[in-house]
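The structure appears right after this line, and notes come after that.
Heads up, one of the protein chains got dropped from this complex, but the rest are sitting where they should.
Showing subunit A:
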Amino acid sequence: MKIISNNCIAKDTYELILDAREIKEIKAGQFMHLKSGRDDLILRRPISIASYNEEELNLVYKVIGEGTKAMSLFEPGEEVDALGPLGNGFDLLDVEEVLIVGGGMGVAPLYQLAKEFTHKNIRVTSVLGFGSADMAYYIEKFQVLGEVIITTDDGSMGVKGNVGNVIDELKEFDAIYACGPWPLLYYLQMTFDDHPHLYVSLEERMACGIGACYACDTKDKKHRICTDGPVFNIKEVEL
């Protein structure tokens, strides 16, 4: 796929925009499986789709290792070897009010979902957690869609602490959609343990991304994150 742009949007965080015109079917919460461009790194990298329209596909990734470092050097006009969209994605429930909870890189795949809820006139409250202010991204984009509460671990932006510090204060929601590090998901599981509609997007070290290799099972070994997920009702999986 052709690269339209590849820009740093926060500390170690990049937004990669690809030409989406060849994509036929796509859903919020799916991911793209990208080659890094380095031949000695043979595996693809599963990268969240943050948003899309008929022309453009926006992906957000964090530079963590050699592969994502190579990706950060992608230039507009170059081709990237991309497989996807892969995975099941989020189902949009027909409800009145939803809570969206994202932590770090987990904020990205929730953005398209929040946009689609807003288009359907479903109220969206977003709680977005980051390590610090310099790691925060997409805040204005979410603010256009509804109420946004920010937390940072060091208090450099929003409420100091993690998303749990603010969620306890909120009222009830018809559905909760979340993506982020394990402690965040675990906190939500404990807090909303009898809620029928808590959906989480999971991540795991992945190889093929198409369900053939069984590298990315859920912890209970009952589902493949790449194809049965990455989105699960929390009741279906062990974290």
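Operating definition for what follows: a residue touches a chain if its C-beta (ideal position, glycine included) is under 8 Å from a C-beta of that chain, and two chains touch if they have at least 3 such contacts; residues count from 1.
Just so it is clear, contacts and distances are computed from a predicted model.
Colleague: Which of the following names does UniProt give to the chain that is not shown: "Helix-turn-helix transcriptional regulator", "Peptide/nickel transport system ATP-binding protein", "Dihydroorotate dehydrogenase" or "Carbon-phosphorus lyase complex subunit PhnI"?
Modeller: "Dihydroorotate dehydrogenase"
Colleague: Among the options A:131, A:146, A:181 or A:211, which residue touches the chain absent from this view?
Modeller: Missing-chain contact among the listed residues: A:211.
Colleague: Which listed residue, A:41, A:70 or A:166, touches the chain dropped from view?
Modeller: Looking across A:41, A:70 or A:166, the contact with the absent chain belongs to A:41.
Colleague: Mind pulling the subunit A residues that touch the left-out chain?
Modeller: Residues 35, 39-44, 67, 83, 204-208, 210-217, 219, 221-222, 227 of subunit A touch the chain absent from view.
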